[in-house]
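Working notes for the structure below.
All protein chains but one are shown in place.
Right after this comes subunit A.
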Amino acid sequence: MITVAQGMVEALVHEGVSVVFGYPGAAICPFYDSLAGSPIHHVLVRQEQNAGHAASGYARVSGRPGVVVVTSGPGATNLITGLATAYMDSIPIVAITGQVSRDQIGRDVFQEADITGAAEPFTKYSWLVKDPTQIPRIMKEAFYIASSGRPGPVLIDIPIDVQKEMIEFNYPDTVNIRGYKPTVSGNPPQIRRVADAVMESYRPLICLGGGVLAAGAGGQVLSLAEQCQVPMVSTMMGLSAVPSGHPLFYGMLGMHGNSAANFAVHNADLLVIIGARAGDRAMTSPGVVEKRARVVHIDVDPAEIGKNVGAAIPLVGDAKNVVTQLLGCTGRCESAEWIRLLEEKRQAVRYDLSPRQGSVNPRVFVRGLSQQLSPDAVVAADVGQNQIWAANHLSFQNGRFLTSGGMGTMGYSVPAAVGAKLAAPGRQTVVICGDGSFQMQMNELATICQEGLDVKIVVMKNGRLGMVRELQQNQYGGTLSGIFLDGSPDFLKLAAAYGIPCARLSDEMDIPLAVSEMLQSEGPYLLECVVDPDESSI
């Protein structure tokens, strides 16, 4: 007989968990007590939301669910933004929250919050554990549900008295959940229809999304594109699934995408969407697209098909399985003319790369950074202008791009990088954020120091909430409201206070040297990149 808390730790070990992100408190103390004697490494974040983001970064880089442990009440409610961010981007997380004891639930006692209720819209599933004997089954199901089908966060809320109960612990080998049987391989007749549609098209286009990364299907998608000679564009969530420099890849589509990619989307006769929601930022006018092109929508979540864009050929399945099936029944299609046209459009894409005085052109900086990154580097971009500069100007080989695509959660990048670095300590890990987003997460510098993590942080400093400033100038008559970051600290002094080496970059001529100094220094580093307040996103 062991305690439920010991059983939970045991279950984590069974699931191959070696690191958890969390923040203790009274209602989760039995669990932490058991954790102390285990081989699992606990990373103390500085706010619970960041435990969620760190687990997200960990999951995206390791391909396994990230694990979060927090206490009841405010610990749990602080975590909600982390869960919601992961939910929107389909990232597998197993969150464990302490809860007040069973006999106290519903009496509004100290640090009580109905977290399974509050997190319901942002979790794939949740459990409030009242029967101690169910914990082995629940732990097994939690990992299975989080990581299978369309991945997502799950939450186990466990009252403190349940954690202390004694149970017979037998960890199950299999799960059998009556209402959960995700479809993973494509229906053969539908595969045939997609293959025929590809072969009949003259202006085919693949639009790949985060589902390609979730399924680890980048290689298969690339093979399909090459075999059939189909050009590719990507949503923000799909970036780094295929190499940016590939001749058939035309970059990011959508509101902040490039003109060639958007031309391709609006002029294709066949659009094969793979693992993407066709959300409003990626596909600004789905009605127009579905009129001009035959839309094939491949997604592991049937509910995404037909939700935002009408699909002529729906195909439910895991991207890797489906694309592998397609590879077996397609050939080269007659797209040479189309590719020539897109190549012209690619050549016509123009960005403002002109030199700046007294500040750094952020596009030029990101390109300069990209040149010196390791081929397999992990780059976590935050939300705002920094994200768009990163998305459009970073070049990926076999690296990985992490960002909060669906929720657009500021403060994502630093904790995500913490998780990513712990998942792959050997990979170069770089953060690109703004001075707004940095101040939402700079408490995590302590986590970086405590864990001794080699995470490089670039703060694009313009003293503004740049993307909102741009919105106000473009759509609200130029009245600037609430976007000035005047009270910001000296980030170099701040980094120094943490003992983190740092530098300020304000002259473009110094980009190569500043980047190499940052990348070559041992351990964490903060580079402040001075950007003009009036720079635009594109």
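Quick notes
The rule is short, and it goes like this: contacts are C-beta pairs under 8 Å (C-beta built on N, C-alpha and C of every residue); 3 or more make two chains touch, one makes a residue touch a chain; residues count from 1.
Going forward, contacts and distances are computed from a predicted model.
A chain of this complex does not appear here, and its UniProt-recorded name among "ABC-type transporter, integral membrane subunit", "Acetolactate synthase small subunit", "Phosphate transport system permease protein" or "Acyl-CoA dehydrogenase family protein" is "Acetolactate synthase small subunit". Here the missing chain is touched by one residue of A:42, A:307 or A:504, and it is A:307. Contact with the chain that does not appear here is found for just one residue of A:60, A:124 or A:400, A:124.
For subunit A, the residues touching the absent chain in the complete assembly are 116-117, 120-121, 124-125, 128, 145, 177-181, 301-303, 306-307.
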